[in-house]
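Shown here: the complex without one of its protein chains, the others still in place.
Chains: A, B, C and D, in written order; residue numbering restarts at 1 for each.
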Amino acid sequence: MLTLTDLVGLLPLVIVAATAILVMLGITWQRHHSGTAALTVGGLALALMSLPLAWAVSASPPLMMLDGIALMGTVLTLASALAIAAMSPHYLTGYTGPQEEFYLLLLCAVTGALGLVASNHMAMLFISLELLSMPLYGMVAYRFRTERSLEAGIKYLVLSAAATAFLLFGMALLYARTGQLEFGALSAALTPALTGGPDPWMLGGAVLIVVGLGFKLSIMPFHLWTPDVYQGGIAPATLVLATISKLAVFLVLLRLMMVVPAFESEWLRNLISLLAFISMVGGNLLALFQLNLKRLLGYSSIAHLGYLLIAVVVEGPLSVETSGVYLFTYVVATLGAFGVIMHVSSPHHGEDAADLHHYRGLFWRSPWLAAVMTLSLLSLAGIPLTAGFIGKFYIIALGVADSRWWLVGGVVAGSAVGLFYYLRVMVTLYLPEPGSQPRESIEGRHKRVGELTLMVIAVLILLLGIYPVPMIDWMAALARAA
Amino acid sequence: MNGVPMEHGLVLAATLFSLGLAGLMLRRSMLFVLMSLEIMLNAAGLAFIVGSTAWNQPDGQAMFLLVITLAAAEASVGLALMIQLYQRFHSIKLDNVSRMRG
Amino acid sequence: MILLWLILIPFFGGLLCWQAERWGQQAPRWIALGTMLLVLAASLVLWIGGDFSPPGVSESPWLLEWRVPWIPRFGIEIHLAMDGLSLILVALAGLLGALAVLCSWNEIVERVGFFHLNLLFIMSGVVGVFLALDLFLFFLFWEAMLVPMYFLIALWGHSGSPGQTRIRAATRFFIYTQASGLLMLVAILALVFVNYSNTGVMTFSYNALLNANVPDGLAFWLMLGFFIAFAVKLPVVPFHGWLPDAHAQAPTAGSVDLAGILLKTAAYGILRFAIPLFPEQSQAFAPVAMTLGLVGIFYGAILACGQQDIKRLIAYTSISHMGFVLIALYAGSELAMQGAIVIMVAHAFSSAGLFILSGQLYERIKTRDMRLMGGLWGRIPTLPGLTLFFVAASLGMPATANFIGEFMVLFGTFDNAPEVVIIASAGLVLAAIYSLLMMQRVHFGGEYSQGRLAGPDAREYAMMLLLIGLTLAVGLYPQPLLDTTASMVQPVVALFTDSAGLAAQAEEVE
Amino acid sequence: MELAFYLSGLVAVLATVGVITGTSPVHSVVYLIVSLIAVALVFFALGAPFAGVLEIIIYAGAIMVLFVFVVMMLNLRADAERTPPLWRQPIYWLGPSLLALALLAALVALITAGDIEMAIDGELITARAIGLTLFGPWLMVVELSAILLLAALVTASHVGRRSDPGHSSTPRNAPNRGDTP
């Protein structure tokens, strides 16, 4: 049963869920865009602030585990959500339909993500994952009158549901095999003959779960939806997809690999290594000549998750630390890149400004936006003095420390290929000739808040690249707590 | 041993699951695709029930309940999207929404 | 602390240049020039005041050292140190940086502030590379200098070519170096982890890793990781693909920096890291490296002869010259290694001279295609004569620094590897062929078109005179240079040859 | 018991085949209902009556009614799905079918190769037990599923909107390509 302590431990989740209810009530009472946005931001900030309190009580609610990974996931989720919520109003100003639902959906998704990163039970995992995905269908298809948004929504729904089915079936197999749903108990304890690791049946279940999660992480070969959904979805939704969804699902996969006995198998690790390898190489290859920035970032996310999977493959505390650092840097860079896209697309009612030619000469029109974009791309490419380099450093260090040379080779090859398109985008920002007509911008508070957020992100990217010690120390502490 | 072996139940679930999958891959009408998804979810639910009854445990059935919840939610959202699809293209073929590629 | 400022001065100077554009076109130029001269002056002051005699047993081998912890989690420090070699190269960077600013005075008229920002950032990175002693920090600078260079090529590349090409050249440059750099990072990390498992201390410190006891098989791969990164930048032949494109498309300042300094970072890296960290493996690898050097000498020379674009020609000659450097670094004799340093300096002067001249030529006739030149001797005053000087330097005419460098290398290598020297000497003839071919095609022969062109103005003339003076000075009296670097080179050679001795002993024992 | 299981299982499979091969939406929906009811029977046979009841009420009842409703609302024709030329060419269906078969084979191989010897004796699991689970330790899950339903509701209501409330649907400065005319 849930105790009060547990509730305190779950304070962030509770606050976010409560905010969601509040927002819903607000919508039914009176629609007010700025108010809703402010409420959302406030709720998320409050949740973030409640974290120390929640962390202090060391609660262990049923079906959940509030450990370092959970804290890591909570912080990252809330921070990303905060950034998204802060940048969205400017974007949504240009949307002619109802705008407030977006915040409601966002809060629901965040609730799901918070549950996901803390889950220690298949039921919790499943329902949180769906709670994360379900609002995303709506967010991706938010501008459903736009053909692409609708298309993205449908694709995501259909494929995601199929992946969920795989996930469920996998869980069912594990359940049938062990009679347990708790992570730690998912072992073949009843059959002593099987002490040498999971048997094929269990592995089959584990594989199906990995497939289900791999889909959300857009790991090859379950990646095909990614570019389409990234391109079609409205930019804030894509951003949620790229940050919150990815990081929460990744962390839960990490926990599965760490604590679930059914996943403790070299075979599974090899499988994930293979998937990681083809993801990092394939994702980068796919992005090579892409001219749509959102698609391109979609492909690049495939590659990044491929890199990140190394942390799943390798055992030990360093892998958690690596995951934390890499996720942090990746999320920040992604927020920056998509943030600029959102900012540039914002006053527009139709498609997002995602074609590369929209960004031609951006530097000479709005240097700061271009600078943020440049930093984000450099960070994604893992160039030193940006946060991304620290992440890549960690990944390579992890691979080297564990002598996974093939994966390290994949990172190197993938990075080399990846540079090609990052640089192409980057240089476009600086080319002198303007491409298409720059879009007119709506001035206002929303815009300034968005710009401020972008600045914070940019500073963060640089700061983490130059002096990453606080982040590293923090992640290391969390990894010890995991 | 009396009773149905658990494997049989699971095989039935797997069969239904595969059929759903086949439907997903074969059909181009969104309605059928949604139904195939329901079949797959249902098959997973069946597998949970099989496990639950085999181990004589309520957890699996509770999971089934969650699955049904999801199925309902997914069906509603899916159907809503399908309606939009129909309004736009006057057809519910999924091939209509294959503009984004490459 | 002054070491940190050597890095930070260009950095802040760059930012200042960027903002200074508001005050007019000239402001960034003067600021950039001042910044570079400041770096140059600082290094010269250090040079004059420095004591470069070989250090005693207990003395620090560094002239200056500065270290603060940075990322304690991995034992990463901001560890800067300077010895003779770094000093020379930093001074060279300052000098060529100033020249790069000067030579783009009239060439770059658009986005001047941002241009100089990039130019100075490159310098900042390069100085960082020369000063960093922490391997992580070294890698950081190694990669960081790519970005501004990329912008320099991609944005201010030659407008004569279609826009896409210069971007492709820049991208290619970036990818080559970055990919190989990552290999180096892998090697660095592997080294660190091996050291960690041996000693339980996680550190990226150069001094600590020098004593890392790496298993033989692994050490070879790690050495290769370092070598490839440096080989790409040097460039060594199979990895040279980026160089001609980058040179040909870059603005003059970019070419000057690229040929003058960036290539030197590779040789510096081999000298500072690849060989001392893995002396035995380097020793074992020496025949391969020398062979690659030979291939580079010939391949570069042959291709240089086949070029129509004057800057591509010069680029390929760089490959050829760097072949000598590679041979020298692996020759295992002090004379050769000192020769390599002299070649590095000499090549910086001569290739910078040639690139600046071809830039000046481009400003006048708006082409780099040698088929459209010819007979320029009669049309431009003074410039052809200056070209002839640098051509002579490039072909290794005695009294120029290039001659001293090449001959020191050959003299030094002959003892250990006479066959290499015999083959490499043929490169001297090839150097004459490509150098004079350029002269023939550009300045001699019938006039391709009519009309007299302006001679060099005071700025251009002064740059050339400076370079000529330096080339001759080093060519005739290189001793100050050699004395400065001797205390750095001798231990490296000792390591290299000791390991050879050890290996020989081991074989005997077996 | 066993017989009921196998019989209803067979019915479920056949009905499902009917669903995925059917050409008429309405027929397929009905087939699906049949399949679901058959699965519910399986549940009964396995000793999970609560689940069986839910299956019928929620699945076959509520969800499928939703489907029927939409089918009716959109007035989907039987021939809307039928594209005979494609069906006659095996390459369009052979691949996916084989794939599904292969997957099935793999799953079956995994399941049957397991040496676990468990039989379902049909012992009842009461709704009470389930309820205790759900509202005991699983309380959080239930709460979250409530929010899930809320999200689904909001999504469906947002996406299912027929027309734009108040605003013009095509902004002036937008490229027309993407938007509803």
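FYI, contacts are C-beta pairs under 8 Å (C-beta built on N, C-alpha and C of every residue); 3 or more make two chains touch, one makes a residue touch a chain.
FYI, contacts and distances are computed from a predicted model.
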| item | value |
| --- | --- |
| Which of "Exodeoxyribonuclease 7 large subunit", "Acyl-CoA/acyl-ACP dehydrogenase", "Molybdopterin synthase catalytic subunit" or "NADH-quinone oxidoreductase subunit L" matches, in UniProt, the chain that is not displayed | "NADH-quinone oxidoreductase subunit L" |
| Chains on display which the left-out chain touches in the complete complex | A, B, C, D |
| Contact with the hidden chain (one of C:34, C:61 or C:455) | C:455 |
| From A:38, A:57 or A:224, residue that would touch the chain that is not displayed | A:224 |
| Contacting the left-out chain in the complete assembly, out of A:285, A:335 or A:426 | A:285 |
| Contact with the hidden chain (one of D:40, D:107, D:134 or D:151) | D:107 |
| Touching residues (missing chain, whole complex) on chain D | 95-96, 99-100, 102-103, 105-107, 109-110, 113-115 |
| Touching residues (missing chain, whole complex) on chain A | 154-155, 158-159, 162-163, 166, 193-194, 199-201, 203-204, 207-208, 211, 215, 220-222, 224-225, 227-228, 267, 271, 281-282, 285-286, 288-289, 417, 420 |
| Hidden partner chain, residues of chain B it touches | 21, 24-28, 33, 94-95, 97-102 |
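Note that in this section only the chains that are shown with their structure count from here on.
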| item | value |
| --- | --- |
| B-D compared against A-B, more contacting pairs | B-D |
| Chain A and chain B: spacing of chain centres that average the CA atoms, whole Å | 26 |
| Touching two or more other chains - residue numbers and ranges from chain C | none |
| Touching two or more other chains - residues of chain A | 123, 127, 130, 134, 137-138, 141, 144, 147-148, 153, 173 |
| Contact set on chain A toward chain D in their complex | 1-2, 10, 17, 20, 24, 61-64, 96-98, 101, 104-105, 108-109, 111-112, 115, 123-124, 127-128, 130-131, 134-135, 137-138, 141-142, 144-148, 153, 173, 177, 191, 193, 199-201, 204, 348-351, 439-440 |
| Chain A contact footprint on chain D (complex, rising order) | 106-107, 110-111, 113-116, 136-141, 143-145, 147-148, 150-152, 154-156, 158-159, 161, 164-165, 167-171, 173-180 |
| Chain A to chain C touching residues, read off their complex | 378, 383-385, 389, 393, 396-397, 400-401, 408, 411-413, 415-416, 419-420, 423-424, 427, 430-432, 467-469, 472-473, 476 |
